[in-house]
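All protein chains of the complex are present and in place, except for one that has been dropped.
Chain naming follows the written order as A and B, and within any one chain the residues start at number 1.
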Amino acid sequence: MATLYIDNKPYEFEEGRNLLHTCLGLGFDIPHFCWHPALDSVGACRQCAVKLFKDENDCTGTIVMSCMTAARDNMRISIDDKEAHEFRAEVIGFLMANHPHDCPVCDEGGECHLQDMTVLTGHTYREHRFKKRTHRNQDLGPFVHHEMNRCIACYRCVRFYRDYAGGKDLEVFGWHDSVYFGRHESGVLASEFAGNLVEVCPTGVFTDKTFRKHFTRKWDLCSAPSVCVHCSLGCNTIAGQRSGVLRRILNRFSEDVNGYFLCDRGRFGYEFVNGSRRVRTPLAKKGRNQKLEPLDRSAAIKRVAELFSSGRPVIGIGSGRASLESNFALRQLVGPQRFFVAESETQHSITTEIVHALRRTPASRASLRDVAKAGAVLVLGEDVTNTAPLLALAVRQACRTAALTNAHGLGIDPWNDAAIRETGHNVRSSLVVATPTLTKLDDVATTVYHAPPDDISRLGFAIAHALDGSAPAPRGLSPEIEAMARGIARDLAQAARPAVVSGAGSGSASVVEAAAGVAAALYKVNHDACLCMSLSECNSFGCTLLGGRDLTAALDAAERDNAEAVVVLEADLYRNCDPAIAGALLTLPRNVVVIDHTLTATAAMADLVLPAATFAEASGTFVNNEGRFQRFFSAIAPQAGFAPGYRWIAEILSVVGPEAPRWETLDDIVNDMESRVADCAGIRAAAPSASFREGSQKIARQSFRASGRTALLANTSVAESPNPADPDSALAFSPEGIQAPREQPLVARYWAPGINSVQAVSKYHGDPPAALVKGEAGADAAENHGAKAPAAFASHASEWLVMPLHHIFGSEELSMLSPSVASLARSALIVLNPEDAAKLSIRENDAVEVSNYALSCACVAAIASWVTKGSAALSVGRPETQGLDLPEWLWIRKAGAP
Amino acid sequence: MIDSPLTHAMKPTKEALAIDEYEDAGGYAALRTAVTEMTPFDVTAAVTDSNLRGRGGAGFPTGKKWSFVPPPGKRTGAAYLVVNADEMEPGTFKDRLLLEQNPHLVLEGALAAAFAIQAQTVYVFVRWAYAKAAQRLTKAIIEAQRRGYIGDNVLGSKFCVRVHVHTSHGRYLCGEETGLLNALEGKRASPRSKPPFPQVVGLLGRPTVVNNVETLCNIPPILRNGAAWFKALSKTGDSGTKLYGASGRVNAPGLWELPMGTTPREIIEKHAGGMKSGYNLRGFLPGGASTDFLTDRHLDVPMDFDAMQKAGSRLGTGTMIVLDDRTCPVAMVHNLVTFFARESCGWCTPCRDGLPWTQNILADIEQGRGRPEDLDRLELHCKLLGPGRTFCALAPGAVEPLQSALKYFREDFERHITEKRCPYKH
Partner (left out) sequence: MLTQEERAAISEGCDSSPSARAAAPHALGAVQASRGWISDESLSDIAEFLHMTPAELDSIATFYNRIYRSPVGRHVILLCDSVSCWIMDYEYLLNHLLTKLGISGFGETTKDGMFTLLPSACLGACDHAPAMMVDRELFGDLTRQSIDTIIDQYRIKDGDRRTAQSPLATGRKEQ
């Protein structure tokens, strides 16, 4: 610990940060714009001036920018110094010279860093009497709204977009006081992380376009800590709603998972919650071929309960997009033997292989932060930008670790961002991208290898073998690949904290085995090795912990046991398996019950639909790709018609059997689960229980600035309506309570006195959330339990090996129900090698038919030379390609061709 | 011995000295000695001993600057020497003379400097407007290459070096050494943060020395004639000669190589032929647009780095701009600030937004729309845009003439405001 004297008072602090960061952490307010905790310092805005004194005898001091000055032991500074104070106020004056004074009609209003800083510095009256410069705005696509006149030229947008996220289409143009931040011309921002501009921009230049569609003053939002449902990483979010409409998603800082950022699928995919296909009351059919019609709640429960008195078994199908609690409840309802997961045989084998690998690997399980800090990264088989976007952002940061080390050697402070980038010309950390399809990380990779999954797997085995001679070597490897494998092995072995990244995206269990093998072999020579895998859905990991089997097994069981009913929990079976299997599962049992929030194809087949709450209306737990239990809380108060899946099941259970557990609250289920399922130990620690209080208070979901609470319903009654109760959490649906909680899992909004914008997050530092990962990570080497390298890819005469092609916007089920996301999705693509395309007489954009014995799907051709001859890549998750379990050998022909 | 080492061999025809002519005048002997008989350390030591200070404006000791470059054993990869020939400071035209009329001297100096810091590549960063200079320099490079002064194993030594001419596309910031490096890397020429200094992290992240043209031209004579000789050239403690210039309403505007420390009086009266008839001296900017005004009180202050600083200004580039008594000082400052506001790179707030504001106020005052409180605001801006407040030295330079004008010509500002018109306009 070192001592810093601020205005003559000593404060203890940890060296290594700049003065600004240190002072903010100590609770001081120093206005700033260009500095951002993740983007670090460049010293452009000159707003963060403080006085620095040589020693206690120096009373003149010099003005320094606190963000560009290292905080060192025994340093003496003044924040209150008159000259520093005046300078800061005048810098705001400069920034406001051209700023339109449009706060009342600005989307950012009330949550604006510029507003806060203006008040903070004491800049009160406008002195600038001259004309303001003006700009024209651009249309940047469905996510981000552009209002350039509000720009204060802090350069944060380009520093995030270009420097941090690797975007190439947002830039600064012009010079002197007419610098312009935008695209070269109007058009959709190409980066998957563009939405972060909304939070990074300290004023209203970049704002959330989807929020504008159902705008409300930000202080009127009722918010809750949440977890993203759009991929397996489980980025921490804040969901904000008003009058039951979910209005926006913000980042919720998490040191280990998503840090300060989200991807655009996570930020803008939320609109499915408000979607027209939501089910909001129970629905039932009078007969199999009749229409679904609304049904009374108790009647619905009674009908389901009756199914259990028939004496015939009921099958339960859980899913990776439902909470752990709902899945557990279903498992308790039907019994562990009859609990299945909505995954095809192949998918399920991959998911279990991944969970198995992660739990058994001797290497450590990597969080996103671990990946971002990795000295070398091997991406094996996974197009992370499209399957787990924020993982790609982390990998991008890992590419800089060598430059950081180099800069450290040159005596450059780790926060001196621009300087570090200047040193980074010739030093790049090793990043190997070995994937079946082209990826957006190729541009920063030191080695790129695209080949069919089996060859990717073989490369993995070869790397493992190069690292550890006792690991099995693939046979018949070409000398080039062998040399490549040796080079990669050497880089990984020598790197500080190397990471192996893989996942379910390639559809190949062998790739997963290979990645696990590399991690195990790497661990033998480098104990800092870590392994990161992405799964297919936000709770795939959790669902697997409950031990269900796949859909083929479910069908077998349904047939064998002559099932009375099947209960499907938050899943559309048609997306997850062969339509024949899905169809049989939904017709064989006498009754089909679907618990879901959206009327999917599966729900349409049901005899009874119980409307589930979405993540925004329910609380629960997801287990992310690293096995981290994460709690999300309802932002929207319980509604009459629908309820969380587990609550439906609890009610059914309470009717079905008197000996059933009595689950009144979420905590009851959580406790029950922890005692019954060994693998779920740790779920309780995901967040404080409902009885938690800070001081004696609950945590407020609403800002104390929320307006019009009594006036809201004044047309019907002038009496203040009671706040909805929430038995499931320590959060209150009201402004009463703690505004700025210290517990990360309970942060419903970022706020600090005087700081109303998301930038208040800087005030929360030093309190990293507890690591919640439980498991046997670090246990002894689980040798490649008999895994063998596959044979090399060989083309077939008249079939193509069609590999999965993932799209960030288009492949994921729920985000596609968001109009903004859907507007960016393209129709299904098949990517062919130029020679194959020529052979088939297919040209770019031709209509193409891809088929097997049972299915045929229509798609559009694209031609690219990265596709290995004899293989092809086809969009997954699109309605056109549903039911295919890629990779698969398929026929391809030009539409209309014989 | 020669007392004007930079210019004595120049031809009256103003053509460039061809390589033979340059060699006949003793050219390239210093480089030969350096690469064949001296170590890089010796060369740096000789320059350090000479007490040569940078002629680009800041006056930083050249030998010391070189000594910050990590020696080859302590660095990975290349190092660079960059010749700053971007001369864009208004009122400055000294490097043009050297580049156009004695390109081999520039080259020899650069090559010796490259040897001293063990750089394998030299970039000469030439301003777009200096097309003739770039052309002559390119020719000189070819000539020098043929004679073995540039290339592999220079003059049989182990020293290998390449020289490239890079033409800028126009921005004052291209002259600022880190802005220049960004420009050379093909980026926007915004400045970089210091530290790290370019000597450690420069072009493409490699150790780089940026030197002014005139600075480098002093290297060959120093190596040839020694530090003592170099010091003796000067009238004061700052050694060597200096290219002094004068422009404005003087009889013979021009450029002269004179002993360091020559007084403004001598330059104006003797060399520039005195003020034009009908005009009296009101003040002068001693070294370009970014130096403080001095007045007739300062005519006998030696023009060297230290004395100018003490007098409240800077030697800058040593090319003075003379303000006469029939020219409006407010309008002159307005012209200067307009230049700086236009050339601000747009990176830091006080400069980007403060200079146009300052410019607007000056325009108002000049056109009779000034307000009494404007003078306080101008004073305030001088402080807010001062050293340490902004990211680079552009803005502090921009307010130097303003702050001194407010000091020396305050009554002119006040008259504009009270009379609501420019008293110099009839």
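Here is the rule we go by: a residue touches a chain if its C-beta (ideal position, glycine included) is under 8 Å from a C-beta of that chain, and two chains touch if they have at least 3 such contacts.
These numbers were taken from a predicted model, which means no experiment stands behind them.
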(request) Kindly state which of the options A:K54, A:R129 or A:K168 is in contact with the chain not pictured. (result) A:K168
(message) Of the residues B:L184, B:A227, B:L315 or B:I417, I need the one that contacts the missing chain.
(response) B:L184
(request) Would you indicate which residue among B:P5, B:P196, B:P253 or B:P356 is in contact with the undisplayed chain? (result) B:P253
(request) Specify the residue from the set B:E343, B:D364 or B:D412 that touches the hidden chain. (result) B:E343
(message) Just to verify: which one of B:T319, B:T358 or B:S404 makes contact with the chain not shown?
(response) B:T319
(request) Please give every residue of chain A in contact with the chain that is not shown. (result) 135-139, 168-175, 180, 182-186, 425
(message) Even though one chain is hidden, which residues of chain B still touch it in the full complex?
(response) 80, 87-93, 95-96, 121, 123, 127-132, 164-172, 183-189, 203-204, 245-249, 253-255, 285, 289, 319, 321-324, 327, 331-332, 335-336, 339, 342-343, 345
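In this section, only the chains that are shown with their structure count from here on.
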(message) As a quick test, compute the distance in whole Å between the mean CA positions of chain A and chain B.
(response) 54
(request) Enumerate the contact residues on chain B facing chain A in the complex. (result) 76-77, 171, 188, 192-193, 195-196, 200-201, 204-206, 341-350, 352-357, 360, 377, 380, 384, 388-391
(message) Under the definition above, what is the set of chain A residues touching chain B in their complex?
(response) 42-47, 49, 62-64, 68, 87, 90-91, 94-95, 97-98, 127-128, 130, 152-153, 155, 172, 174-179, 410-412, 416, 418-419, 422-427
